[in-house]
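Sharing a structure with you now.
The complex appears here without one of its protein chains, the remainder shown in place.
Coming up: chain A.
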């Protein structure tokens, strides 16, 4: 994440979202990495006040890490690339939240996002989150045009930050003495739902420091403990490493899901079939909800997605002293699951995909992050890592009762070949019988069918699920690392196919499967004429997708006595494509800015406070068309950036 293009992209993003001051500070920090205030001031040539305001607000937005050294008492600032990058994913996240938990939840989420982090008490006071207005203020265009206000607020925000930090140190617990009467009706349940799903977490002190600083700090603390001091050599190292990890976990942990989870499911989320039994309207709502899977969630239905009537305790509000922020790691898990689901949808029937979605959701609740280590391990060095096993029973519970499970899986035995259409009396019978039982399915039957669908998913080529037996119970898991790898390969293959054609794709797949091959063997397996093969290999080598290894047969290294082996290294290719993706993203953003500049005067006119909202009245016909075109253009470019971000997510985050 520290490459040239990533830095460029993050700076661009910050400039777009927060304005020039932030961008200036960020780009300086990006260039020099870790700076004290005076050096920062020197490089950025900003005034004291500007810099302080900027830094304070950036800390609030988690764009800058700060760390006050114990040795010299100087505070150092460092850019937080990761969270700067996540600015780009905010739209996707909000859309996801809206789909999952409803519009109001998305509004709350966008408010928290907009503020960087926010105290629950402060959220209560925001007019935007008052329930009456919740529909008016749909902040789908998050963070846009916020900069000025933010900069002015700098000081205020900073104070608030400090305040927050103080309040956090209080032990957490359910404050029952809190007066629930005056709470906005929706805010607290929504926050609870968000917290229960793990989409928001508590801000901790340590989160303001970079991971390296935290590690060093924790190490120092551990080392100064008397029991550790007594140890020596290897034992000491081990103890320190272990203690550091523990301490880090303790300090960074902002998990809010405790107490909000019920049997591995967030309380609010337990809506599917617990209440499905006693009311048709409820069921109806569920189906509608599923209907918007691919489109947009937009009806009023979602408002009560999370608020459920069974849990009386749910009226207990969130403690207003808690400061919350977005939990991007968890959201990555959710977004990754969405990608897996898309993969399943491509090759499986919609019914199977829906069963899969139920499984994935169950797993998502119990998965905190996409992987344990910060870097994606090299190909082949990655151990298999299974998700939490989900009992088959739980999946069955979640699957919609009205879903026709039997109709989308064929019979086990086909008595006659398929090509003789209509002449299959036996088969017809078998199939008909399955359908007959569909109406009044017994529970066991349904379980079996869900299992069948999951088995179907477990098949190659993707092996989207895998079956486990745990103490006699069937459980299902998802092999995340394997699938994440698969996604990565798919992305690369798409790029290769688009650039070099399907012949190249075949060659790359052969190389990937077989390792290093010489031309002859490669030809035998890929069944391609030499001419085509050489052409495609050469052009791919120029593009950096495949490479050649020379293995000399004697010490002289004559070309005639050298074996040439082609190989394809997905790790290397992935890294270079990732860089290209960053670059393409920033190019799109730069182009957008350029286009905006071209239309600057016109756009300024449309932004005027009297024109805005009354475009039809003040703008001419031609101008209206232009505005429309501009909007389409902007949407296209931003959409493209979002699509590129999906690739980045696959190659870097999943």
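Operating definition for what follows: a residue touches a chain if its C-beta (ideal position, glycine included) is under 8 Å from a C-beta of that chain, and two chains touch if they have at least 3 such contacts; residues count from 1.
One rule holds in what follows: contacts and distances are computed from a predicted model.
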Match the chain absent from this complex view to the correct UniProt protein name in "Splicing factor 3B subunit 1", "DNA-directed RNA polymerase III subunit RPC6", "Protein pelota homolog" or "WDR5-like beta-propeller domain-containing protein".
-> "DNA-directed RNA polymerase III subunit RPC6"
Could you tell which one of A:394, A:490 or A:619 touches the chain left off the display?
-> A:490
Selected from A:74, A:212 or A:636 as touching the chain missing from the view = A:636
Among A:212, A:402, A:470 or A:551, which one is in touch with the chain left out?
-> A:402
Contact partner of the left-out chain, one of A:483, A:588 or A:627 = A:588
Those residues of chain A that touch the unshown chain are 287-288, 290-291, 293-294, 346-352, 354, 400, 402-404, 407-414, 417-419, 421-422, 424, 428, 431-432, 435, 452, 455-456, 458-461, 490-491, 493-495, 497-499, 502, 505-506, 509-510, 513, 520, 523-530, 577, 580-581, 583-584, 587-588, 590-591, 594, 629, 632-633, 636-637, 640, 642-647
